[in-house]
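Read through the structure below, which is laid out as structure tokens, and then see the notes.
With one protein chain removed, the remaining protein chains of the complex are shown where they sit.
After this line comes subunit A, so read on.
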Amino acid sequence: MSDLTRSGAVGEPVSTGSAGAPSAFLEVRDLRIHFPTEDGIVKSVDGLSFQLERGKTLGIVGESGSGKSVTSLGIMGLHTVGQYGRGKARISGELWLDGKELLTADPDEVRRLRGREMAMIFQDPLSAMHPYYTVGHQIVEAYRVHNDVDKKTARKRAVELLDRVGIPQPDKRVDDYPHQFSGGMRQRAMIAMALVNNPELLIADEPTTALDVTVQAQILDLIRDLQKEFGSAVIIITHDLGVVAELADDILVMYGGRCVERGPAEKVFYEPQHPYTWGLLGSMPRIDRDQTDRLIPVKGSPPSLINVPSGCAFNPRCPYADVPKDGITRTERPELRQVAEGHLSACHMSQEERTRIWTEEIAPKL
């Protein structure tokens, strides 16, 4: 069982800001990443907090534009990539990794942590690898930035890692270019590159989205095995609840740049407490259900992150927006409240009402 929250009785708003270094391996406190544009400020991430321990996996789930990728880039200090000369991204809050606060740290210190203490796997391994350098060269490069070793030693390490992630004939394939690899092999090579320095935090941003369905499960198995072996903390970012169902210890559901529900995986799957999570579960194909049942999409489209309306961001798409909530106006934003030990949800409906809707109306149809 994880320890996502530090304090607060059931039903109380959870405090996000607190002073001092945390005990958790990774702690994100009130993270905000805003991008000034000509049309206004894009609030990609707007007040996000969570904790993660070594050896645990956190799944961040949400649809496109919910801020999940920007969150991961923010943790890595990469949210300004490709931002040359455009209005600088504004980041605030606290990012604690292993007792160090990253947002106030020297950028070069954060750079030295990148690739060594925290590494990242990207969505599309073809575009994420440099087409002009061999796979081996790119892994060797990743190793030699952080380790003072000669090329031969680094190459041996690269071959070893390629072997570990299941590339056949790694001593030959190490000299291949990315385009000579298949999609699944490229993602394996990306994983090898990310793990070459034994990072303690591994962020996988949609690691299976660009892959063949048949390869997806292999890659997920590989990530799980490697996590056991390396004991890293893992964040898996996905729009697919199926991906995190097997892997994640905790799940964080994002909507409109904020967390709407988070908690232990079994709680979020079996006792979800937010209408958006219900929508995600309803739109997920399940092998144990009758195939003639239609999937239920979440109606409408994600909110604009510019000029986010006050009140609940999910309100315009919420099927239960009209359920009476005593004393709460539409412009009031729902805060994350604890619904059970370690399980939080941001919804204006009362917990009894949500539990009733879930058990009586939603769960039987899934």
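We take it that contacts are C-beta pairs under 8 Å (C-beta built on N, C-alpha and C of every residue); 3 or more make two chains touch, one makes a residue touch a chain; residues count from 1.
Basically, contacts and distances are computed from a predicted model.
Visitor: Mind telling me which option in "Biotin synthase auxiliary protein", "Formate dehydrogenase subunit beta", "Putative tricarboxylic transport membrane protein" or "ABC transporter permease" is what UniProt lists for the chain we can't see?
Guide: "ABC transporter permease"
Visitor: Where the complex has a chain not shown, which of A:V28, A:L58 or A:M129 is the residue touching it?
Guide: Of the candidates A:V28, A:L58 or A:M129, A:M129 is in touch with the missing chain.
Visitor: May I ask which residue of A:V145, A:M284 or A:A340 touches the chain that does not appear here?
Guide: Missing-chain contact among the listed residues: A:V145.
Visitor: Which is it among A:R114, A:K156, A:R224 or A:R286 that touches the chain not included here?
Guide: Of the listed residues, the one touching the omitted chain is A:R114.
Visitor: Name, in rising order, the residues on subunit A that touch the hidden chain in the full complex.
Guide: These residues of subunit A touch the chain that is not shown: 73, 76, 78, 81-82, 84-86, 111-116, 119-120, 122, 124, 127-132, 134, 141-142, 145-146, 177, 179, 190, 193.
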